[in-house]
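With one protein chain held back, the other chains of the complex are shown just where they sit.
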Amino acid sequence: QAKEQFFPVLPYRTGAYAPNGVPWANGYADYLKLINARDGGINGVKITFEECDTAYATDRGVECYERLKGKAQGGIFQPLSTGITFALTEKAPTDKNPLITGGYGRSESSDGQVFKWNFPLQGTYWSGADIIMQHITKKEGGNIKGKKIALVYHDSPYGKEPIPLLQERAKMQGFDLQLLPVTAPGVEQKATWLQVRQARPDYVLLWGWGVMNSAALKEAVATGYPREKMYGVWWSAAEPDVKDVGEAAKGYTGLVATGEGGKVIADIKTHVHGKKQGTGPAEEVGTTLYNRGLVSAALAVEAVRQAQSRYGKGKVMTGEQIRWGLENLTLDQKALDKLGLGTVMQPLSTSCLDHEGSRSARLHTWDGKKWNYVSDWIEADTSIIKPLVKQYADKYAAEKKLTRRTPADCQS
Amino acid sequence: MSDKNIVLNVNGIEVIYNHVILVLKGVSLQVPEQGIVALLGGNGAGKTTTLRAISNLLKGERGEVTKGSIEFRGERIENLSPADLVNRGVVQVMEGRHCFAHLTIEENLMTGSYTRTDKGEIAANLEKVYNYFPRLKTRRTSQAAYTSGGEQQMCAIGRALMSNPNMVLLDEPSMGLAPQIVEEVFNIVKDLNEKEKVTFLIAEQNTNMALKYADYGYIMESGRVVMDGAAEYLRTNEDVKEFYLGVGGGERKSFKDVKSYKRRKRWLA
Amino acid sequence: MFYRENGQFKTSYNADQQIFPIAQDRWGVLLLVALAFIAVPFVADEYMYRAILIPFLILSLAALGVNILVGYCGQISLGSGAFMAVGAYAAYNFFVRVEGLPLIVSLLMGGVFATLVGIFFGIPSLRVKGLYLAVATLAAQFFCDWAFLRIKWFTNDSASGTASVSDLSVFGLPVQTPLQKYLFCLSFLVVFGLLAKNLVRSAIGREWMAIRDMDVAASVIGIRPMYAKLSAFAVSSFIVGVAGALWAFVHLGSWEPAAFSVDRSFQLLFMVILGGMGSIMGSFFGAAFIVILPIAINLVLPLLGSMVGIEVSTAALTHAEQIIFGALIVWFLIVEPHGLAKLWSVAKQKLRLWPFPH
Amino acid sequence: MSKVIGDVILDVQNISLRFGGVKALTDISFNVKEHEIRSIIGPNGAGKSSMLNCINGVYTPQEGSITFRGQTFDHMNSRQVAEMGIARTFQNLALFKGMSVIDNIMTGRNLKIKSNILMQALRVGPAAREEEAHREKVEHIIDFLEIQAFRKTPVGQLPYGLQKRVDLGRALAMEPQVLLLDEPMAGMNLEEKQDMCRFILDVNDEFGTTIVLIEHDMGVVMDISDRVVVLDYGKKIGDGEPEEVRNNEDVIRAYLGTSH
Partner (left out) sequence: MGFFLETLIGGLMAGMLYSLVALGFVLIYKASGVFNFAQGAMVLFAALAMARFAEWVPLYAGITSPLAANLIAFVLAAGVMFLVAWVVEYLVLRHLVNQEGTTLLMATLGITYFLDGLGQTIFGSDIYKIDVGMPKDPLMAFQSVFEGGLLISQEDLVAAVIAAALVAALSVFFQKTSTGRALRAVADDHQAAQSIGIPLNRIWVIVWCVAGVVALVAGMIWGSKLGVQFSLSTVALRALPVVILGGLTSVPGAIIGGLIIGVGEKLSEVFLGPYVGGGIEIWFAYVLALGFLLIRPQGLFGEKIIDRV
C-alpha cells in the first residue's frame, strides 16, 4: 500500500466570504499539489487531501471537521475562521488533531503551555495590531499621544480580538481609541463612517473580512475620509478587497504577512499550473491571499517533515506526531530558501512556550492597480504582547481547570 | 330532457381528496341548454364537491377527478383552468361566500368583471346588480369583511353575475339570506334564465325553493346520485316529500312537533 | 393488510386518549426509542454522533419548542435563535459562576431564563400578529445577538466574547465521549418530547390551537389570549433555551453569539414548517430533513460524480447541494403542503386501506 | 307540555352600536327570560349578529347596558361572559379549522379544567382523570349530534353543514345557561333542520337552557320560539309572541313580505 499523508482542508468557496476564501484555498491546494509534483511528496510520502466547504459557518465547519478527521489517523486542520477555530479548540485535544490558525484565531493561544494543540503561526491579531501601531507611531515621529485612532471592526470574535492589545497600547501611548463595530457581513456602514467623519480620527484601523472591506473603502470615499490614513489587518488588505473599488482606494495601506512570490511561485507555475493541474485561474497565483494559503500549506507540510525527522522519515505521521513537529518547527532563512519559500515568508521557530513562531509582517499600499510594499518586515513588540498572552491564557486555563504543561510535558 | 341541447355533461366522475378520501363515487348528470337544474342532498352528500369538479376548483382543495369526464358544450374541460372556464361563460358562486375581505363591496363586484373589457357593459352590469340587491348599493364602500353574512352572500352572487356568464353554478345561494331575498335570488335566476338564456346548476338545501324554480333535479347521497327526475316528478315523490319538503303524509308538520330524531331512510347503504 | 386498527376496540376513553391510539404505532415508537438507546450505539461511529446524531437531537429538541409556539399556538417567531442563546449563556453563567452546580440544573436554569426572556418578547404578540409578529420577534433576535456580543459580563469577560465549557458530567457520570453525549441528548429529547406531547393533547394544548386557528372565537369560549399566548411563549422558550444550552455545552463546547444567529432562527422555523406545523413528530422529521439532507447530498454527490466519471469541485458541490436541497423542499411541499408529518400520516392511511385503492 | 318561563335573565337596555358612519344598532332594548326560546329576526344587515356580538363582548356598544342575572355591565368582556355561562355559535363558522372535531368540542370545556400546566405536562392521576371525564361528556354531545364518524377529522375538511353542528357542539360543551345561536340551520335541508329543532328544544327542556336564536327560516322561528324580536336597519320594529309578530304591519313590510 502506498504511503499517503492525508491533509484535511476546510476552505470556503461558497457563501458571503467566498471571494476572499477562494484564493486562499487555491493557494493551499496548489502548494500541496506542488509537493507531490515537484518533490514526490514529503520524503516520499505522497500527500492526499480533501476539501470540505464550510461556507464560513461554524456548524458546517464542525461537521466538516468531524467528517474529515475520520478519514485518517490525524491531520492538521486550518479552518480560516475564528468562529470555527473556537469550536475546534475544544475538540482538538481529545481528537489529537493540531490546529494551525495562521494569522487568526485566539491570540492567547500562542501560549503553548496552555494551548497544546493550537498554533497561531506567524502572528496573532495582537501581533498584527501591534505592528500597525508601531508603523503609525514611527510615521508620527514616535509620539502619538493625544491622537485619535478608530478601530472599524467586524462585530464578531474576529473583529474584537485586537481590542485588548489596542487598549493596552492606548494606555501606554496615550492615544484615544474609538471602537466602531460593523454588523456582519458589513454591507451597510453609513452610520459608522458618519461617526468617522464626525470624530475625524487621525487613523482608522480596519478589521474587516469579505464585503465589509470594500464597503468600508467605498464609504470612506463617500464621506471623504482619506484612504491614506486607513490601515487594514492582513485580512483586509488583499486584492478582492480593493479590486472593485479601484482607483478610489488609492493610498489605502494594510498588513501583509507574506512576501512576493519568488521561487515557489515559479515552481507552481511550472509544476502545477504548467501541467494544467492548477486549482484556480492562473492569474491568481501570487496574489496576497493566494500566497497566504500557500504559506499555510507550507507550514503544515513542514510540520509533517519535522515530525518525520523524529518519528521516522518516509512514514505517515499521526496527529500527535505532527503536533510535535509543529511545536519544534525551525525554519531559518536557509531552510526556507531551500524550499523555495525564502522570499514569501519570514523565518520562524516554534517552541512549547511560543506557538506563534514568528510575529512580523509588512505593510503594503494600494496604488489603484496593485499592492506595493511600503515597509520592511516589522516585528511585533513582545514586551507588550507576552504579559497579555499570559494573562489571558491563565484565565482560560482557570476556566477550563487546566494546569500549565510542565517542562517535562513540553519535551514529549 | 333529450329534446334540448346538453351543455354540461358530467359522466361518472370520481373525486378523491388528499389522495385517500374518496368522496364522489361515480356521479353523472346533465344540464340542458337554458335549463335550471337543482342538485339536492344532505350535508356531506358531495354537492359542493361536484360543483368544484366542474369549475376546476378542486385543485386548491387538494382534490382530483380520478375517473369519468366532464364536457361543456362538447368540449372536455377537466384540464382547463377556472379562468378558461369563466372565459367560456361558466362561473361559480362558491359556498361560504368567499368575498375578498379587504376589498370594498364595489371593488368586489368590479373584480367580477375582470374578463370583461367593455367599460359600458361593466357599468351596466354593475347597475343591474345594484338593482337586484339595493342593500349592496348602500354598503358599496364598506370592506366586505365588515358586512353582514347576508350582504356577503349577495355580494358573492352579484360578483359572479358581473362576468355576464351563460352558465352559473350556484352553491347554496339562499344560505343566510332573509326570506324575501331568497325569493328575490330565485326570481333573478328565473329572470336571467328567461331573458338572457343563462343556464343554472344549483346546489341547494332549500328544496322547496329549488324545486319550485328548477326544471330538473338530482338528489345526491354519500357521493352518488340516488334519484333524479323532472322537478314536478320530484315534488310529488313521497320520499322527497317526506324528507326534503316536510309535507310527507299530508299537512306540513310544525317543527315543534317533530317528536323524535329522524333516522333518514337511505336510498343506498 | 398488516397496518390495521381492526379488532382493536377501545373500551374506555382513556384508551382512546393514548398518545398513539393504534397499537402498531405504539409498538413502532417504543421500538424506535429502544433502537435509539440500544442499537444505535452499536452501529454509529464518531462522525455519525458528532456531526449528525447529536446536532439532529438537539435541533429536534429546539424545533419541538418552536413548534409549540409556531405550530400549535400560531405565533410565528423568528427569535428562536435568541432564546437558544439566552439558554446557552444563562446556563453558562450558572455553570461557571455557581461553584458545584450540577450540569442538569445549569441547563434547566438556562431554560428558565429563556422562559423569562421569551415571555418578555412575547408580549407584543398580544397586539401584533402573523408575519408582522415574525418580524417583530427578529427584534429579540438582533438584540440578543448584540447583547451577548457587547456585554462582556455574559461571557465571563472573555476578550473575544466567546464562552466555553468542558468536563461535563451528570451524577458523577462523565458526558464527554460522543456516545455519552448522544445518550444525554437523547434522554433530554425523549423526556421533553413526552412532556410536550402531553401538553399539546391537554387543555392547554387545545387553548394554543384555538388561539392559532381563530382567536376571536377562542376568547368567546373563555380562552384568555394573553394566558394562552404567553404560556406558549414560555413553554416554547423553555424548551428552546434548554436546547440552546445543550447545543452550546454538548455540541459546540465553545461558542460565540454567531452560533445562535438569525440563520438559526430561520432554520428552526423551516424545520417546523417543513416537518409539519402542529405535530410533535413533524419537528423530528423537519430537523432530520434540514440537518441531515444537505450533509447526505454532500456525501452522495461526489460518489455519484465519480460513478459517471466527473470530479465535482468543492464549490460546485456546495452549489449543487443548495440547488438539490431547494428543489427537494419545493417538491415535498407540492406533494404535501402540510409537511412531512402529514405525508407520513397519509402514507399510513393508505397503508390502512391497502391493498384496496380507497 | 307547558314549560315554566322564569324571570328575566338577560336584559338589554338601550344599546346603540356604530361603526364609523354605519349605525348597526340604535337604541335597542329587549329582555330574555329564563328558559325561553327567544328569536331575533330581521332582514340582512339588520344588526342581529351585531346584537349577539354585543351580548358576548366581541363588540362594545357606544351606549346602553346589559344586565345578566341582576348584574349590569356597560360592556361585557368575552371571558367574563363565558364564565357567567353564556355560549354562542357563529354565523360565519368560527371553528378551529386545524383541530379535530373532538378537540374542537373539548375546547368548550376548557373553562372547567382545573389541573395546571405542570400537571397536564406530566399527565399524572388527577389531570388524566379530569381529561377523561370531560372526554366522556364530549362524546355524549358527539353522539347527540351524530357526528361520531368524523370525530378525528380536522373540521376544516368537513362539509359546511357538519361544521355548523360542530360549532353547536362546542357551545353545548360549555353547559351554558344561555345559548346564543346565530343561524344554526343555514345550509341544512329540511330533515336536518327538524333534527336541529328537536335538538334545541331538548336542550331547552332538559337543561333549562335559555336560548337566543337568530334564524331566517320563518317556519322554524314561528314554530319553536316563545317570543320574537324583530330588527330592521338597527332599530327594533317588533317584539312579542310569534303570532303577534307575524301580524305586525311593520314586520310584514320590512321582512316577511307577503308570502308568509
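All chains are identified by letter, namely A, B, C and D, in their written order; residue positions are counted from 1 within each chain.
Keep this in mind: contacts are C-beta pairs under 8 Å (C-beta built on N, C-alpha and C of every residue); 3 or more make two chains touch, one makes a residue touch a chain.
Note that this is a predicted model, so its numbers are computed, not measured.
*Asks:* Per the definition of touch given earlier, which of A:T223, A:Q277, A:S351 or A:T382 contacts the omitted chain?
*Replies:* The one listed residue touching the chain not shown is A:T223.
*Asks:* Could you tell me which of D:I15, D:M76, D:A94 or D:V230 touches the chain that is not displayed?
*Replies:* Residue touching the absent chain, from the options given: D:A94.
*Asks:* When the complex is taken as a whole, what residues of chain C touch the one chain not shown?
*Replies:* Contacting residues on chain C, toward the hidden partner: 76, 124, 127-132, 135-136, 138-139, 141-143, 145-146, 149-150, 214-217, 220, 262, 266, 270, 273-274, 277, 315-316, 318-323, 325-330, 333-334, 337-338.
*Asks:* Across the whole complex, list the residues on chain A that are touched by the chain not included here.
*Replies:* 13-19, 22, 155, 179-183, 185-188, 190-192, 194-195, 197-198, 210-211, 214-215, 218, 221-224, 240, 243-244, 248
*Asks:* Contact with the hidden chain only, please: which chain B residues?
*Replies:* 55, 57, 59-61, 81-83, 85-87, 91-94, 98-103, 107-108, 110-112, 114-115, 143, 145-146, 159-160, 162-163
Throughout what follows, only the chains that are shown with their structure count from here on.
*Asks:* For chain A and chain C, let me know how many angstrom lie between their CA-based centres, rounded off.
*Replies:* 36
*Asks:* In angstrom, rounded to a whole number, how far apart do the mean CA points of chain B and chain D lie?
*Replies:* Distance between chain centres: 28 Å.
*Asks:* Could you work out how far the Cα centre of chain A sits from that of chain B, in whole Å?
*Replies:* About 74 Å, centre to centre.
*Asks:* Touching at least two other chains at once: which residues of chain C meet that condition?
*Replies:* If we look for residues of chain C contacting two or more partner chains, we find none.
*Asks:* Can you list every residue of chain D that touches 2 or more other chains, as numbers and ranges?
*Replies:* Not one residue in chain D touches at least two other chains.
*Asks:* Quick one: in the complex, what on chain C touches chain D?
*Replies:* 12-14, 16-17, 195-196, 198-199, 202-207, 209-210, 212-214, 216-224, 231, 235, 278
*Asks:* State the interface residues of chain B toward chain D in the complex, per the touch definition above.
*Replies:* Chain B residues touching chain D: 17, 21, 40-45, 48, 95-97, 135, 139, 142, 146-151, 153-154, 172, 175-183, 205-208, 243-246, 252-256, 258-262, 264.
*Asks:* Give the list of chain C residues in touch with chain A in this complex.
*Replies:* Its residues touching chain A are 45-47, 50-52, 55, 96, 149-150, 156, 158-162, 164, 166-167, 176, 251-256, 258-259, 263, 295, 299, 313-315, 317-319.
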